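One protein chain omitted, others in place.
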Amino acid sequence: MNKALNIHTFIGCEARFDEANLVLFGAPFDGTTSFRPGTRFAMQAIRQDSYGLESYSPYLDMDLEEVAIFDGGDLELPLGNTVRAIEQIHEYCEEVLANDKKFLMVGGEHLVSLPSIKAAYEKYPNLHVIHIDAHTDLREDYLGESLSHASVIRRCHDFLGDGRIYQFGIRSGLKEEFEWAKEHTYMERFSIDTLKEKVSDLKDVPVYITIDLDVLDPGIFPGTGTPEPGGITYRELLHAIEEFQGLDHIVSADIVELSPSYDVSGASTAIACKTVREMLLTLLK
Amino acid sequence: MNKALNIHTFIGCEARFDEANLVLFGAPFDGTTSFRPGTRFAMQAIRQDSYGLESYSPYLDMDLEEVAIFDGGDLELPLGNTVRAIEQIHEYCEEVLANDKKFLMVGGEHLVSLPSIKAAYEKYPNLHVIHIDAHTDLREDYLGESLSHASVIRRCHDFLGDGRIYQFGIRSGLKEEFEWAKEHTYMERFSIDTLKEKVSDLKDVPVYITIDLDVLDPGIFPGTGTPEPGGITYRELLHAIEEFQGLDHIVSADIVELSPSYDVSGASTAIACKTVREMLLTLLK
Amino acid sequence: MNKALNIHTFIGCEARFDEANLVLFGAPFDGTTSFRPGTRFAMQAIRQDSYGLESYSPYLDMDLEEVAIFDGGDLELPLGNTVRAIEQIHEYCEEVLANDKKFLMVGGEHLVSLPSIKAAYEKYPNLHVIHIDAHTDLREDYLGESLSHASVIRRCHDFLGDGRIYQFGIRSGLKEEFEWAKEHTYMERFSIDTLKEKVSDLKDVPVYITIDLDVLDPGIFPGTGTPEPGGITYRELLHAIEEFQGLDHIVSADIVELSPSYDVSGASTAIACKTVREMLLTLLK
Amino acid sequence: MNKALNIHTFIGCEARFDEANLVLFGAPFDGTTSFRPGTRFAMQAIRQDSYGLESYSPYLDMDLEEVAIFDGGDLELPLGNTVRAIEQIHEYCEEVLANDKKFLMVGGEHLVSLPSIKAAYEKYPNLHVIHIDAHTDLREDYLGESLSHASVIRRCHDFLGDGRIYQFGIRSGLKEEFEWAKEHTYMERFSIDTLKEKVSDLKDVPVYITIDLDVLDPGIFPGTGTPEPGGITYRELLHAIEEFQGLDHIVSADIVELSPSYDVSGASTAIACKTVREMLLTLLK
Amino acid sequence: MNKALNIHTFIGCEARFDEANLVLFGAPFDGTTSFRPGTRFAMQAIRQDSYGLESYSPYLDMDLEEVAIFDGGDLELPLGNTVRAIEQIHEYCEEVLANDKKFLMVGGEHLVSLPSIKAAYEKYPNLHVIHIDAHTDLREDYLGESLSHASVIRRCHDFLGDGRIYQFGIRSGLKEEFEWAKEHTYMERFSIDTLKEKVSDLKDVPVYITIDLDVLDPGIFPGTGTPEPGGITYRELLHAIEEFQGLDHIVSADIVELSPSYDVSGASTAIACKTVREMLLTLLK
Partner (left out) sequence: MNKALNIHTFIGCEARFDEANLVLFGAPFDGTTSFRPGTRFAMQAIRQDSYGLESYSPYLDMDLEEVAIFDGGDLELPLGNTVRAIEQIHEYCEEVLANDKKFLMVGGEHLVSLPSIKAAYEKYPNLHVIHIDAHTDLREDYLGESLSHASVIRRCHDFLGDGRIYQFGIRSGLKEEFEWAKEHTYMERFSIDTLKEKVSDLKDVPVYITIDLDVLDPGIFPGTGTPEPGGITYRELLHAIEEFQGLDHIVSADIVELSPSYDVSGASTAIACKTVREMLLTLLK
């Protein structure tokens, strides 16, 4: 008889914090979501449905059972207090990095990437960011708020500066965001075909990867707050992740914007689960 | 050929502001929702599905076609900025009342009732509140925030004081909330059977009515953020509304917490629509 | 090995036409539905989910396995041609009655009851109708069409005349319909409590029963095109059906307005299935 | 920073095994479900959605935070091997009882109650069973299998014998089951109104309570495999649970047949959550 | 305070009729739908969810905010009267064209294209039609009715004659329809790869474009009445729309067959919204 309290982790992530090289955790914040909220439930749904997955990846020929990952659960973030939520995420990421571990954070809306990228940048001042998304996320502000899911990458540029941000799959935004991007970031619109080439450029520098799952076509990934038709297929995203093996120094990463209740079929959650597995293994390669 | 821009109102609410005695509007705010967000879409869904209703109420023997109601649309509230959202609602209500009209506000989460009750209280200092809900909403604060859907009635008590708040249908809260209520509000737990008697006590004073639709059993009204089983039936709520005719001075009212996407059958939205019609007619009786 | 073509009937209704006393069939027409169409799929869904039911009714202490019912499938009705659809239903009912059998028809929208009641009336000129519904269905016309689900009972009155129609559970309609009813039909509004008394009055005359399932509260029966909150419970409907045993001469009956795809849980279809079983057994009592 | 592995329990059930008086666990087995499978996911869904509940019960004036309950997670039961699944459940219950603790088991289909009642009977030979359900569950066998959800109470009778089983709310079964019950069990059909009286008879004897949630009307609880219309309301079930306080010796209990994916609104899961809370507190009263 | 009645338009379409060059309107008719009805709700859903879109198209580098489009709302079409519904659509289109404006009509089922193409043909006798669809729509009649969604293009051929109809993406129909097409229309089966070439042929003639969204694979666009697997991707459709810039004289266009309630995820509606935006901008290029 198992007398331990019920432990509930992503499949194959049962290592203790001390023995792990990688920390998986959820950042259930969706306070600035403008259209359909609900990403706060993403990591819970992913953890649960991860048992429909195998722990072995035939793509990377690696198995979660053979590596040491700690699932730290979900942060307890205050509702309706954006500033404090950001601070708490920042502290958590900082401490993981201070322990010489990497993290894979699961959002939540995209704003959660601001504090995690900040923490990574503080440790690695030469940080570069690969940003895969349907949306530019480059607004100066959104409805008067400078801290918004729609301005998260712009806020990262505030400290990263020009030449550090590589955007792929972008197909929605204001005209001025597309204009601004021409001078300040690398942006591939509509597809992610140039990723391979850019990965090769970034081989030696510290890289943070942020994947907004709404880069996928909503036909195949409807479980998101702001579905933007015309996206990439899941096979294209899988290939992109395989390309990441060309990077020698991936610092940490995140996966955001699954909103499970909008896809009652469970397919969107299954996609997020597999993406988590592939990214966990990629971070440990 | 109709060459007017597309006008979209609740059924039978096509009066101009000036000719109306009553203003219907939406307050699409769900920023402090702790469990399942989504009430921001309530008024849109209600407006749309109101065309499945008749404009005539056989309960009240009145017809929306025979009265003059202005549908002001939905306020444009800032996301993630609770204080400003509250201010904007307050301003709107204040102006409606200053024009000697009543309003029926449709939430949004229950916190939207704080500014509307405040505005009513400022005009009618002897204001009494009838509060129909599953939840006490009497917390001093919730996760450190004093402005929360879970503390909205407590915040109203801050200015109304003892003896002004009448709560019905309450079946969920902290132990201390139930204790606190014993001294500061009238509270009927689990049912609304004493409403008739209290309505008779409140006959002559100015009364504001706030209806949190989650007072209904989630079996019949699943479209809400925090379903609390064991609630009243819709017929019981209809009878309560009929009782309101015993009140000589209903100042204004609100209906909150419909979250349409959690009930894909549309039944919850239909319930909200009918409640809106009955309350509109009650306010004009 | 079963070498017969796949036969698919309502549970326990496997008798041949000749040996049956009762014919069950579907009338999949929803051409005049004004709000949400879809009742055309009702009988298919009922047939399929009937296998989640028992064939035995503990309410009536009768078993479908012990009686002889023929399931004639669904009529093939023309789409968008209301007049011809009505004719075909009329012919079918006429022939069943001419063979000295009863029928239980499953709609479709409520307009399908016009030809079936007509056929019953032609055989039994002294026909009385028990009409259980949320809606009056007494319009002279609807959007200019005199053949409409919203005018079906008015059309029956055209040939039945005053004093023949008994309406229960009615809670929605135009003001003029409620006025008109006062002089031409018996109508109980909002509930069905007087059914027992009226059944006793109708003991000896030929009676046709038409049940619009939207008489049920949409909280418990959301699978319908025009959900009207404030309805009766399913236990109340079951008790009404038990009362029908007080009628000595039930001619035939119908059950209409299930729209299965609006209730993905299947509960509405389960309710329709059980109502079909209870009515089949009642017709054979 | 929380460095513990992610612990996931029902709200307020964080005690260690040793310090607890009561063990909550899931038995995720649905191998003999005849209509719609899926109860294997019940306890996971309940654990997750329990955070929409309060830990305090105003009905019993008790709080989960003030008692010591261990959530042992879900048993890992073999798929498609009914006999072994039953053995594993039996062993678990046996060990909990041997440690002088009670348990509340959450199914799974109703067959999981066979081994748990057996274990309780072995410790308390004078065991009586209160069985709340829509279905008789008294078949000698179902499709040739004697171990079936449809025969679970009959199998309990094999060892308990006559006069020990009290059935309430029963409204579906074979004619022979209803006949058989007349001689071997106490059965209230259609409602649970006599529960209070029977509770008073059972005051002093050891009692096991098994609640099949399909006793509720599927209109309010559609999330179940075999929805049977005409059931009780949730308030009636809550009152029944309050009556259980009249029992001096409740041995253990179970709650079965939630199938969460059939009710995408979450209302059925919310009902199950609240029932779990009320039963946990009842077992500790 | 906004004292205007609630205006509800597609995002960025707030121009008055007089100042607009383009009229957007809904034709909510689904009376001849043979499988799953529901397209009558398409334009309402599109208008509502258009607020999840940006007004700027990075594909065309144009912005709805910079052009003048009038949203005329939905026509009020009679239910169950196909002939009159067609007449009303015809009149509306005629008047728009008579005012030297273009229109983009949103269905409704595909039959609504018959009167709109007719109106365009009457103004431009040399009209050519680009027809993108999964279905041939070339039946002489369907279940005896010559006015049917399944015969709409055949009816257009009645007045257009040979050599005027260009069909793409067709993958379903009767054998005789495919045979007939060989002599009377240009048809690309299964894909839309030859669109570019044909656009070049049609550069100088007046062209009407009718897009049946079921040309998309139902895996990505399930929200339609007659899902036909094996369709094109949304990126392919976007590319087709980009090709339309090669046409010098697009007269008007329509987008039909979204049935929003069959896709509760909202992805199908999002696809329709984006298609509306792209087509609006294309018509104004």
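Letters A, B, C, D and E mark the chains in the order given here, with residues in each chain numbered from 1 onward.
Operating definition for what follows: a residue touches a chain if its C-beta (ideal position, glycine included) is under 8 Å from a C-beta of that chain, and two chains touch if they have at least 3 such contacts.
All figures in this text were calculated on a predicted structure; none of them were measured in a lab.
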In the full complex, the chain left out is in contact with A, C, D, E
Among the options C:F35, C:Y56, C:Y92 or C:Y142, the absent chain makes contact with C:Y92
Contact with the hidden chain, among A:M43, A:A134 or A:A270, goes to A:A270
Contact with the hidden chain, among A:F70, A:F221 or A:Y262, goes to A:F221
Touching the hidden chain, out of D:E145, D:E179 or D:D248, is D:E145
Across the whole complex, the chain not displayed is touched by chain A residues 51-54, 56, 58-59, 61, 63, 216-217, 219-221, 233-235, 238, 263-267, 270-271, 274-275
Residues of chain C touching the missing chain are 1-9, 14, 16-18, 44, 47-48, 70-74, 91-92, 95, 264
Listed in rising order, the chain D residues that touch the chain left out are 30-34, 36-38, 40-41, 78-82, 142-145, 147-148, 261-262
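We adopt the following convention: only the chains that are shown with their structure count from here on.
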For chain D and chain E, the touch-path distance in steps comes out at 2
Neighbours of chain D that also touch chain C are B
Rounded to the nearest Å, the gap between Cα centres of chain A and chain B is 39
Whole-Å distance, C-alpha centre of chain B to that of chain C, is 38
Residues of chain C that touch two or more other chains sit at 36, 217, 219-220, 262-264
Contacting chain pairs, sorted by label, are A-B, A-D, A-E, B-C, B-D, B-E, C-D, C-E
